[in-house]
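Of the protein chains in this complex, all but one are displayed in their positions.
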């Protein structure tokens, strides 16, 4: 088991590609991604239905060592500022196989 | 970054509105919501399919400062007692934008 | 509230039954399960669409006391080794009802 | 009866059951299954409304509606008192609501049976079906309120939200779509009806086949839950359909319904809900155990009606010689 | 107009609205709703392409396409300058793009209205529709770039990704599927067309009913968001359709379109986007408030056109006496 950071990012679906790009740029080698997520925040309701996914959220869950994540979350900040969403960071232990 | 509590509530879909109401009453200003979630617990299997969503779970993820969440989770308890589900609370850091 | 471990396992859908079995064998009495999850890792992209769910992920979230989980995660390791995925363990407090 | 067994929808139902028994991974994607159920409701609603508009409001119509609603109010009462000793008041109330209500799919299979036998039936029976959903739900909750002793662990039972309950009972998706489509079917002219017919009529039976495949898959899965339920609920689930249907046929005979309408009333009386009522109960009576009322209704009563019940009730109706049989 | 109100698609739209107002839980599963919208596009594309192939490239075709594209470029300009003072440049630009673009479902309802009235229209109007989506998006973004002052909190605005924007504008799913299906409709022979007709033609109106049920549900939900929007956007959302449609009819008259094509041009001019444009704006102009432009377009302009607009524009076209009216 290895100590890592668990990063959870909720953004609206149109930002999916931007976050994917940031993950790749940061050299982080994996993520898990949930689609069609609903939510509420300062920008009102986002639903998991509707005819386009422009008003749905996606959730990224990323496990990575602390040294890789510090710079990465700073890159995420401007996206959250511009289009909303949250980024939570917590501690976890990763079962290495 | 700010220290918050990450609350994760799993309840059956018919309780979605009740939890939404509690969140609003507690003055918590956001949540993320997953639909069509399966699971198993003391009340047996809940599946993510079927003709009605009465037997599916939903998951709420809520980030909020500790002072807002303490009273809130107490409100959630009777719902869990009556209709099942779980509520987990953990520590996280919220990237403020 | 009771201290528990929160275990989060991401595996590909064909392994769902194997993980269910391990949970049962370990005497853990509940889990929450998300289907149609996408992701990226060493084995490339897994998408949440496609004609079969063989290339999707599922996510198990399990809350259980530390003493029940230690042996369990060791059982999960060979599955991750063979077919990929991750297992994260973190601390949480469970609102007992 | 053999003819019924060899009808395509019944065969697809059997195929769905078989798939689970051999543990095949066959599954109908859930959003599609829900869409198909909406399609069946919309389709039968429009067709029923269209026919009712052509036929006009007759005494037969009033008799059919009245008989249905009466059954839906009354059935929960005896069901409750019969099962109360065995399963406790809360579970008995849940089952009472379930069996007082109806199964739209069973109704649809029965209409397809009548179509195949070239027997007429009235569009108002669709309205009767829609009106039978809600009374049973309300009766079930009332019975639980009146007779169930609150959970000892719980000092106070949360007050019942009657507004939410009535909304769920009267405006649940199935009732709303059925009645709405009926009104639309009554409003549009015959030209407009002809234009939607290639969607609502032509593929109807084929869609029903697909849907029964899914019903078979669902029923087989629920069957397992009954292993721990004891013999009482099992007996009730297969005895209630013919008994309730016999009562419905007697009423149909008394009020003078035609044979086709009588069969539909029998099927409404004899069937039990597994979508609308469980959804309402989870909201208003969550203490009742869904692993009891859902599999009873879905895994026993539904297959009984579809495979044996419909031809059996029809045989009875023919035997007593209702008009048009 | 009463006839339009009693057409099945409009009635199902009303049913969807009603469902929300009584707080019924009725919902069309999202993947199915999306599929039905793809079906409508594919279907209208193939039929349009097939017809265009039969008719050939005439001056009427060129006139129709030209008029549509011109409207799509021009409408955002006055919309922007009209609303800028009231709502700020960013929101005005978002609404400008929305109203310069079109609503495919409104177009489809209008073709169904013409079919019912046995009025001809040209397959090239489908192409006109497809060509009207993109210019409005590009104009909206250009207007925002030129006139919107950057957020004071933000020192630098991120550079606009023109590649992504143009791709989104030109190849968004609706435009791509429409144009692609048109090309296919033009390529296949009449025998092949007959073979796909039972899928693309026969159930078309029924599917449209189902889809409008969903549109009613969506529109009613969005209506609530308008409570805090102020009176200005509300007025614009119901005034823009007839004004833009009148302009379109004038152009149709000037370039000599037939009555059927004129109605479709009016509907394209008078309608606003609620799928393609919002998706493009969230990517390229996320600062514009979607709780403004989406409900305006979906909850006011769309119902206005479907219920009142189409028969109103048709009445106007008949009054001025365009050929074929």
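Residue numbering begins at 1 within each chain, and the chains themselves are lettered A, B, C, D and E in the order written.
Definition applied: contacts are C-beta pairs under 8 Å (C-beta built on N, C-alpha and C of every residue); 3 or more make two chains touch, one makes a residue touch a chain.
Computed from a prediction, not measured in an experiment: that's the story for all the values here.
Counting contacts over the entire complex, the absent chain touches C, D, E. When the omitted chain is restored, the residue from D:44, D:209 or D:272 that touches it is D:209.
Counting the whole complex, the residues of chain C in touch with the unshown chain are 12, 14, 36, 43-44, 48-55, 78, 81-83.
Contact between chain E and the absent chain runs through residues 29-32, 34-35, 38-39, 42, 46, 167-168, 171-173, 176-177, 180-181, 184, 187-189, 191-192, 195-200, 202-203, 279.
Residues 6-8, 11-12, 15, 18-19, 22-32, 116, 202-207, 209-210, 213 of chain D touch the missing chain (whole complex, contact as defined above).
The definition used in the following text is that only the chains that are shown with their structure count from here on.
Counting hops only between chains that touch, chain B reaches chain D in a minimum of 1.
Between the CA-based centres of chain B and chain E the separation comes to 39 Å, rounded to the whole angstrom. Centroid to centroid, with C-alpha atoms defining each point, chain A and chain E lie 34 Å apart. Among all residues of chain B, those that touch two or more other chains are 34, 36, 48, 78, 81, 90-91. Listed for chain D are residues 30, 34, 279, each touching two or more other chains. Applying the touch criterion to all chain pairs gives A-B, A-C, A-E, B-C, B-D, D-E.
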